[in-house]
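Missing here is one protein chain; the remaining ones are kept as they sit in the complex.
This part shows chain A:
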Amino acid sequence: MIRVDDLTVRYGPSTVLHNVGFAVAQGESFALVGESGSGKSTILKALSGQVDDWSGQMTVGGQPVTRSRSRAQAAQVQMVFQDPYGSLHPRRTVDDALSEPLAIHGLPDRDARVLAMLDAVGLARRFRFRLPHQLSGGQRQRVAIARALMLSPKVLLLDEPTSALDVSVQAEILNLLKRLRAEQGLTFLLVTHDLPVVSFLCDRLAVLRAGRVVETADVAALRGRALTSDYGRELLARSEGMA
């Protein structure tokens, strides 16, 4: 579903990604793990067309990622952002946020679709006309997930979708994501530094360090603490030290 080969990204003089490559099968949930600055978020940005200066090959659903994307391509890949406070327009209601993608793509039955999506992400219908500042962090993240799913994408890019939330809310959102993936057959590409999240939500993972993939492994290896690279083991040890 997603294929990245030899991806190199430069921000000005500094190279943040060096020849990164990985592949994600249809319906699979793949995690990019690493500490901040390892370039894991940059991969998402490149896949979603927010990075200009990159080289290599990226394909999503068999189609190459290009600088200008058609609407049909846009509908295939959607993203959920890390910060639920910054990802919703402060002056637009939940209804506006969810109707907008339908309006852009000229899809009919907006009311019915918005209500159905609110139900799907477990957000009460009475929140429909609230503004973001009238919602909690968890509710906002549900809105963000709902917005990402409005166009029925095949691929969902998740940029640390739970790291800005309380622990109890994190669990709710993770369960929601897991359920939605099963229901809609989504392909997930998750970026995180939280290894328990990976073992809960993902099938495979790639460990990134300083812009390079140092290891690709099954999640079973993570659960069995059998990562082969030094850096992967270091991350594991640190994650256990924190728990």
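As a convention for this text, a residue touches a chain if its C-beta (ideal position, glycine included) is under 8 Å from a C-beta of that chain, and two chains touch if they have at least 3 such contacts; residues count from 1.
By our rule, contacts and distances are computed from a predicted model.
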| item | value |
| --- | --- |
| Complex member absent from the view - protein name from UniProt, among "Anti-sigma factor NepR domain-containing protein", "NADH-quinone oxidoreductase subunit H", "Assimilatory nitrate reductase catalytic subunit" or "ABC transporter permease" | "ABC transporter permease" |
| Residue in contact with the excluded chain [from A:Gln26, A:Gln50 or A:Ser152] | A:Gln50 |
| Selected residue (touches chain absent from view) among A:Gly37, A:Gly86 or A:Gly224 | A:Gly86 |
| Hidden partner interface residues of chain A, rising order | 48-50, 69-71, 73-75, 77-79, 81-83, 86-93, 95, 100-101, 104-105, 126-127, 129-131, 133-134, 144, 147-148, 150-151 |
